[in-house]
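The complex appears here minus one protein chain, its other protein chains still in place.
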Amino acid sequence: MQDLTYWGSTLRLAVEVAATLAFALSGLLAAARKHLDAVGVFAVAFLAAFGGGTLRDLLLDQRPFFWVEHVHWLWGLMALCIAAMLFMRHRHFEPTERAMQWPDALGLGLFAAVGVDKALFMGWPALVAVLMGVVTGVFGGVLRDVVCNEIPSAFRDHRPYAICAFVGGWAYVGWWMLSGSGTQALLVCVLVAAGLRGLALWRDWTLPAWKV
Amino acid sequence: MQDLTYWGSTLRLAVEVAATLAFALSGLLAAARKHLDAVGVFAVAFLAAFGGGTLRDLLLDQRPFFWVEHVHWLWGLMALCIAAMLFMRHRHFEPTERAMQWPDALGLGLFAAVGVDKALFMGWPALVAVLMGVVTGVFGGVLRDVVCNEIPSAFRDHRPYAICAFVGGWAYVGWWMLSGSGTQALLVCVLVAAGLRGLALWRDWTLPAWKV
Partner (left out) sequence: MQDLTYWGSTLRLAVEVAATLAFALSGLLAAARKHLDAVGVFAVAFLAAFGGGTLRDLLLDQRPFFWVEHVHWLWGLMALCIAAMLFMRHRHFEPTERAMQWPDALGLGLFAAVGVDKALFMGWPALVAVLMGVVTGVFGGVLRDVVCNEIPSAFRDHRPYAICAFVGGWAYVGWWMLSGSGTQALLVCVLVAAGLRGLALWRDWTLPAWKV
């Protein structure tokens, strides 16, 4: 039994590391494309990785932030940025991006689940909790793009991304109301959101556009 | 007497709905012009309608936000976005924009009054309270434009907009100090700000430019 708990927490840590790494790398690549300097690389990678959760905690009026409680993640992010600037060449950008799609989908699900969980726990209404999940999963990328002087790709690429987190968030709420188990609901949310995102990538789904 | 209160609260609700609708539509149109997808349309409409009040509440450290307390407004906004994406054609953008100028002016006055009211009630100094009114009325549009990758039109179109909210805010402070009645002051603020904005639109006033 203890073994199972151990494996569970190890698995969760592995998913968290992979997801945050994928988000941070998306920031790194955006910064590299804009030829930012070392400060900009760190700032954009930080925003991409921790911006969504930080904005959620600002809105929920929650402290401390994740990166204040777990300072070693900040040291890790700095090391990652320095390593990337030393070793990543231009031709590695695209393969990196493609390789990161799957941990990114996992991260979307995980971040959304954590956001919904926090907001529900504070007694916020279901719709708002689901939106807080979406903010957690998506607004890191939004802040990254705003600072890089782009319209956020989550708002304009006509691919289901925030929608997957939205559906996953409702799956959380539904499962939690039926079963009362937060842990199960979290797992369901990750599976639904990441699964949908994976399907969307695999089947190349697009969102409806304006009829103009 | 009860009738009067009933009509008063109905009127206020009608003004609130019209004002929020005008702000949300400004977001919708901006999103449509940039060809954003459904997620972007909702996000930008949300920012335009509720961004100013949310930023004010963040600065004042007030919770819950309006849209957390009144979740049905969020459902309404979603329905509006879906309806707009289905039924609004390109040729309807301009007429919509012109038709929205008057509820928008009302909204500017109403939002400013609510912002000044909240900040004064918390004991903030008069100038800061007036600025909080301006933030409530204007920063929804500022956030909308920043996310759409434009310089905020409130900062650059040389039309009196924030200035009207600023003057209206001082009218609030003045009336409130003389009469002690918050309700009257709120009404005065709406009249002054919306009236000035209407005058500015009608007479085509412009702000002084840089002497270069």
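So that you can tell them apart, the chains are marked A and B in the order they are listed, and the count of residues begins at 1 in each.
Assume contacts are C-beta pairs under 8 Å (C-beta built on N, C-alpha and C of every residue); 3 or more make two chains touch, one makes a residue touch a chain.
Source: prediction; values computed, not measured.
Chemist: Who touches the missing chain here, B:Ala18, B:Leu58, B:Met78 or B:Leu187?
Modeler: The one listed residue touching the chain not shown is B:Leu58.
Chemist: Can you tell me which of B:Ala154, B:Val188 or B:Leu201 touches the chain that was removed from the display?
Modeler: B:Ala154
Chemist: Provide the residue numbers of chain B that touch the chain removed from this figure.
Modeler: Residues 58-59, 61, 124-125, 127-128, 131, 142, 146, 149-152, 154-158, 161-163, 207-212 of chain B touch the chain that is not shown.
Chemist: For chain A, which residues reach the chain that was dropped from this view?
Modeler: 31-32, 34-40, 43-44, 54, 58, 61, 63-65, 67-68, 71, 74-75, 85-86, 89-90, 146-149
Going forward, only the chains that are shown with their structure count from here on.
Chemist: With chain centres defined as C-alpha means, what is the inter-centre distance between chain A and chain B in Å?
Modeler: The answer is 32 Å.
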